[in-house]
Structure formats: structure tokens, C-alpha cells
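For this depiction, one protein chain was excluded, whereas all remaining protein chains were kept in their positions.
To keep things simple, chains are lettered A and B as they appear, and every chain counts its residues starting from 1.
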Amino acid sequence: MNQTLPNFPLSILYPEMILTISACVLIFLARAFARAHKHTLSSIAFFSVIAAMGCAGSLWNFPRWENLIEFFLIDRYAIFFKLVLLVICALTILISKRFLSDTDTERGEYYGLILLATIGMMIMVSGADLITIYLGLETMAIASYILAAYFRSDERSSEAGLKYFLLGAFNSGIILYGMALLYGATGTFNLAEMHRIVSGLSGPAELRLLYFSLILLVAGFGFKIAAVPFHMWAPDVYEGAPTPVAAFLSAGSKTASLAVLIRVFTVAFGLFTELWQLWIAYISGLTMLFGNIAALRQTNVKRMLAYSSIAHVGYMLLGLASGIEMGSSAVLMYAFVYLFANIGLFASLILLTRNGVPKESTADFSGLSRRHPLIAFAVTIFLLSLTGIPPTAGFIGKFYLFMAAVKSGYIKLAVVGVLASVISLFYYMRIVMAMYMEKPADTDAAALQPSTSLGYAFSIMVFVILAVGIYPGPLLDLARESLSSIKILS
Amino acid sequence: MITFLSFIFTLVGLTTAILVVTSKVPMNAALFLVVTLFTVAANYVLLGAEFLAAVQVIVYAGAIMVLIIFVIQLVGFQPSKDGSVQKQTPIAIVAAGLLFVQIAFYTVRSLTQLNGIQKPVQAAVDHTASFSQTLFTKYLLPFETASILLLVAIVGTVLLAQHKGIRE
Partner (left out) sequence: MNLDTITLIFGTGLFFIGITGVLIRRNAIVVLMCIELILNGVNLTFITFSHIHGNLAGQVAAIFVIVVAAAEAAVGLAIVIAVFRRHPSINIDEFNVLKW
């Protein structure tokens, strides 16, 4: 037989391998050592993620190996998203510890599943092949279903898990059928090869097949990133899932799916660019408006965050609609900027939770400035960043997104985006008002002590948001460089 | 002859698939699903994918269906009430039917063009051998990913289905 094992340096897989080993250690050793070494669990997880980050970062200047390994790409685009996903994973681990020990559910399996889900995401963003992408996607999805249902004794959690599972599995079927039609039209799974074949296709029936597969993939990935009208699952799942898991899902699984969406659409559907950009533009407008208006009505902050995360996907899609050049690099940047503020707010919900009793209404934030001024300051920074007010990173992100939209002619859409941001100001500021203007609902101020890991998480997030907000240059260059590597391919 | 066989299997398969969706008792649906899975496996054989047909029978019709039937028994029979079908039923059926006709029409139409470029299947010698060659060389990384996926599933199933609650 003439087929041989592809010859490639193993170092390109080090980040995934480190996480896999660490996940196995966490899952199997944790069982053996029972509860005695609980505090070490999160440290093992955290430091392995840091090590993986180092390995992934060191691949930045790696030569492209796409000829050798047809199914796994190590380009800057993939590495950028890997680093973003690892940051999300690390922050999730930091904010989980307190929540889990409060409810006495800290277990090796939890951290193991978070790491395994991250591996799935990382494989997804590196996938150069629809099969690789599909398997990464499913690894992430199945781990997410389990994590959402992690609190089996909590009614909301297992129900969220069931809903997420049924809708998610249904949705994977749709994505898969889209992939099957794509394979039918081109005869290959490799994205680069697909790009070549698609540009040569001329038969109307084959183009029709591609068209159907595009519809199915837009719907499928639209579901994964929770864009309107495929968002129905998100509020329920985020509200029901344990808070750190909700943070992880709303940041991680969306970022990874968005990365894949950009890669698949720009590379495989290059021929249809104008068509899908138009669809994405409509979806983006709907998502921005609906997400923000629905968030306005929520009193439960966790549910409000779910709708606000839907709205933020709308902003990112706006960038995607306005073209590969400027728009998509703005999307990359916004995805990075958004995760800090988003996880930050979920972290503040964790901080307010006491002994496993959720404190999720706006009223629970009242008087936070008096109970813990630093935390109140941090939450204010997160909210400002989500609204997009300088000098926070959110402003820079939105600025580039809207500018890209205007430059590519989507002026109406940019106006919708700005309007949507104004709407979002109302519900974000409601929390700020509660924190600074109102008296504490309960005077039990002593209980509000962030644990060490939560404290670190808060300071990292605030630092990054302010640093990027004041000095965005390096991040912008990074995003541009990452995106240029995807263009070589196409 | 092959076409005729395939036609028969397709007819049986689609009928039982409709029965899966319409039968009121979950156990009946499961049994109809087993028949559908077998007809799909038969079509795999006709298409020259013997190995996959075997996997389909062993894993799908065997393992997965046993699991499903086991869970149906565990949670008890639940003959659905009239309310078990949702309000939007007619719309869903009509929409799905229309889409089916469209996609089926165009996929079949595209076949006439694709048939022109048809090549003989690579491995006239030994199909399963060349299949595994492809699986373990070109698709080695997805294969490894699948093992991670199975690890996730094992850990998750143990975690969720074990008797003692997580909050002991």
C-alpha cells in the first residue's frame, strides 16, 4: 500500500497532549486520592493550561505544514484562537474553585471535562478537514452537555443538560447533513481542496447542492453561536447550568464555533461570499436587536447575561458580514476582548453566591460599592466594556467592528448596532446604579470575601480590559496577522 | 437485481422510519428503529461498504438500541397521551416534506453530472484493508480525537448516572 503515516513534528500537538494527560490525571487520580487532595485539583488543571498556552504560543512562528498534515493546520489563525480558548479555560478554572467548594461538588471530573472540552475546541479551530472539525465539535459539545447537567441534584441543572443535549444533538445532525452535501458536491473533506474544486464547479445542480449545504451550515453554526433565530436554547441553558459552566460555554463554545464558521465559510464557500455575507448581515441585525431588547426585560442577571451574550454574537457577525479584510480581524479582536468582560460578570455572580444559594437578581448587586468597593469597581469596568464605553477594551472592539461595517457599505446595519448598544446601556447601567446608588439589601458584608483564585481572576480581567482599551495596537496587529494566514490558504 | 433489492430495503426502511415517529409507545418506536437500521445496513452492503454494514449492525442495531431499550424499560412504559404531539405538527410535516422534495430532486439531478466523473472504488482487492489504511493514515488525528470523545462520554455517563448524588 502506498499510504503512509504523515511525517510531522510531534511538537505541533503538544498543547493538546499536555491537556489530555492532565485531564486523565485529574479524572483517574482524583478518584484514587479521594477528598484528601482536593485543593491540588484546580492547581493541576490551571498549571497544565498555562503550560499548554506556552507551547501553543511557541508555535507562532512555526512554518506551515499543511502539505504534510492534511487534517490539522498550525497557522496563526489557529494559534490565536487556541490561545484565546486557553485563556477562557484558565479563567474558568480560576472562578470555578470557589463555586464548587461552596457547594461541595469539587471533583477531578469537573476539571477534567473542562480540559477535554477545551481540547475539542482547540482541535476544531485547527481542523483543516471537515471530519476533524466535526470530531472536535462533538468532543466539545458532549463535554458541554455533561457540564451543564453537572449538578444532578439541582433541578434546573439537569433540565438544562437535557435541553442542551436534545437540541445540540439535533443541531449536530443538521451540520453533518450540510457537510454531507458539501462532500457530495466536491468529493473531498479537505477545506483547501474544496476551495479549489468549488471554484471550478459550474453545473447548476452541484451549485444547488452547495447552496443547500450553505443553508444547513448557517443554521447549524448559527445554533452553536446562539444567533437569532437559532438562539432559543441559550437563555435556558445558561440560566440552568452551574455559573462557571455558563461562563465557559458562553465564552468558549461560541468563540470556537465562530472560528470554525469563519474558516469554513471563507475557505470552502469563497465562491458564495456575497451571498453568505448578506445572510450573515441579516442575522447579525436581528441578533443585535433581539438580544438587547430581550435582555432589557430580564430581572435575573444570569438570564440577562445570556441574552447579552446573544447580542454580542450579533456584533461579531456584523464584522464577519463586512468582509474578510477589516471586518474579520475586528471579529477576532472582539472575541478576545469580549471574553474577559463576560467571564468577569459571571465571576461576580459566583462571588455573590453564598453557600450554594444563587443570588442572581439585580437587587443582589445593590450596595456592592459599600460592601466591597474594589469588586464594585471591577464589575463597573466589565459593564462599561460590554456597553462599549472608553477607555475600556469593549470600546476599541466595537469601534473597529462598526468602522468595518461602515467602510463596506453596511451603514444601516452599523446604525442598528449603535442603537442596540444604546439599548444595552440601560440594562447594564441598572446594575451599576444598584451597586452605587442603593443600600445593601443585606448587611452581611463580611461574607463577601473573594477567594485568592477569584481575586487573581478579577485582577487579570480588569487589567486586560483596561490595557487593551488604552493601548490596543499590539492586539490589533496580532488579529491582523492571524487573519492573514487564513487568506494564504484561500 | 441490486437496484431492485435496494428499492425494497428503501421502501421498508422509510415505512418503519415513519412508524418510529408516529408510534405512541416508545418501545414500538425502538423496535421499528431496529428494522430501519437493518435496512440501512443492507443498503451499505449494496453500496460496497461491507465493513460499515457490519459496524452498523453490531454497534447501532446492537449496542445503541439495546441501551435505548434498556432505558425505556428502566423508566417504564409511557404510552403518550394525546398531548404528546406538539401543536405545530402539520406545519412541521409540510415544511419538512417540501424541503425533502427539493433537496432530493437536486441531489438526484446532480448525480447525473457526478456519474460522469465516477471512478472505480480504489480497492478492488480488499475493501476493508484499504478502508483501514485510509482511516489510520490520512485520518489518524480524527481517530485520536474520537478516543478523547469516548473518554468524555465514559466519564460523563459515570458522573451523571451513578446512584449517589454529587452533593453527598
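Convention: a residue touches a chain if its C-beta (ideal position, glycine included) is under 8 Å from a C-beta of that chain, and two chains touch if they have at least 3 such contacts.
Computed from a predicted structure; not experimentally measured.
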Which displayed chains the hidden chain touches across the whole complex: A, B
Option touching the unshown chain, where A:Glu106, A:Asp236 or A:Asp364 are the choices: A:Asp236
Of A:Phe189, A:Phe248 or A:Phe290, the one touching the omitted chain in the full complex: A:Phe189
Absent-chain interface as seen on chain B, which is shown: 2-3, 6-7, 9-10, 13-14, 17-18, 20-21, 26, 29-30, 33, 36-37, 40, 43-44, 46-49, 51-52, 55-56, 59-60, 63-64, 67-68, 71-72, 74-75, 78, 80, 83-86, 88-89, 92-93, 96-97, 99-100, 103-104, 107-108, 111, 114-115, 117-123, 130-131, 134-135, 138-139, 142, 146, 149-150, 152-154, 156-157, 160-161
Contact footprint on chain A, counting only the chain that is left out: 130-131, 134-135, 138, 142, 145-146, 149, 152, 155-156, 158-163, 165-166, 169-170, 172-174, 176-177, 179-181, 183-184, 187-189, 236, 239-240
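One rule holds for everything that comes next: only the chains that are shown with their structure count from here on.
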Whole-Å separation of chain centres (CA-atom averages), chain A against chain B: 30
Residue ranges of chain A in contact with chain B within the complex: 1, 3-6, 20, 23-24, 27, 69-72, 103-105, 107, 109, 112-113, 116-117, 119-120, 123, 129, 131-132, 135-136, 138-139, 142-143, 145-146, 149-153, 161, 181, 184-185, 203, 205-206, 208-209, 212
For the chain B and chain A complex, residues of the former touching the latter: 102-103, 106-107, 109-110, 112-114, 129-130, 133-134, 136-142, 145-146, 148-149, 151-153, 155-156, 159-160, 165-168
